[in-house]
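Up next is chain A:
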Amino acid sequence: MISKFFKLATVVFLAMAVAGGCQKADEGKTAPKPAPATKAEAGHDAHHGGCLNAIELCAVGHAEVKVEGGTLRCWLVGGENETGKSVRVPDAEIRLTVKLESGEEKPLVLAAKPIAVADEKAGDCSYFEGAADWLKGAAKFQATGTVHFKGQVRKIQIRYPEGFDPDDDAPGGGAPAGK
Partner candidate 1 sequence: MKIIEVSDLLMTYPLDGHALTVLDIPAWSVDEGEQVALFGPSGCGKSTLLHIIAGLQTPTAGTVRVCGQQLTTMGEAARDRFRGRRIGYVFQNFNLLQGYTALDNVLVGMTFSHQRPDRGAAEALLAEVGLSDRLRHYPAQMSIGEQQRVAIARALVKKPALILADEPTGSLDPRRSGDVVASLQAACRKHGCSLLLVSHEPEVIAAFQRRIAFMDLNRAMAAGEALA
Partner candidate 2 sequence: MNLARIIAKSLRQHWLSTGMAVFSIALGVALLVSVVSLREQAHRNFTDVGLGVDAVLGPKGSPLQIVLNAVYHLEEMPGKIPWTTYEKVLKDPLVVEGIPFCTGHSYAGFRVNAIGDRFQTDFEYQPGKHFSFRLEDGGQGRPFEKHDEAVAGWEVAKELGIRLGDSFNPVCGVRAGDPVHIHDNIRFVGIMGPTGTPHDRAIYIPLTTFYTLGGHEAVAEMAVNEEHREISGAYLKIRRLPGGAMNPGIMDLKYNINQSATAQLVVPNEVLPSLFNIIGWVDKTLLAIALLVTLLSALFLLVSLLSALRERRRDLALMRSLGATRRTVLGLMLSESVAMAVLGGVLGLGIGHGIVAIGAEAIRVETGLRFSAFYLSSADVLLLPAIAILGLVVGLVPAIQAYRTGVLKNLVPVS
């Protein structure tokens, strides 16, 4: 009986010590930081909190799209895990046809907004913006267009807010990319 007592006491003490240690270890992990990039699928981070839309294929590149008020912001970024790396295009603008939830189609022109600190300029730019009043109430829409991306004219397909991944449309595809 005494040996059982001793064993129980040892187990209880070790459990207390480990629990206390785990709790204290966790305290160091919380650090203040701004809102994290939203994750799409594994490794696909939307660095601006928007939704990622594959440009033809995930491996080619993405258009990260975010709507703020009446402005649509679009960052052209790399494929696969390189969604934090900008891809510059020679286009001065990207013309989109936006299909709203009601079925109505509207044109939207995204103008190039060069990132000055990255020495971008019009004709060598990765960021585009377009504004319209009807965007203010648009919670969900689809858009299509084309862009000169990595040396080729490629089709852009945007599904907002869930994002677009062609693998999802394939038979047996997974969850949509985006938020």
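In this text, a contact is a pair of C-beta atoms (placed from the backbone, for glycine too) under 8 Å apart; a residue touches a chain by one contact, two chains touch by 3 or more; residues count from 1.
Selection rule: all candidates are chains of the complex that A comes from, given by their letters.
Everything numeric here is computed off the predicted structure, so don't read it as measured data.
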Complex member in contact with chain A (any copy), out of 1 or 2: 2
List of chain A residues in touch with candidate 2 within their complex: 2, 5-6, 9, 12-14, 16-17, 20-21, 24-25, 27-29, 31-35, 37, 47-49, 75, 84-86, 115-120, 126
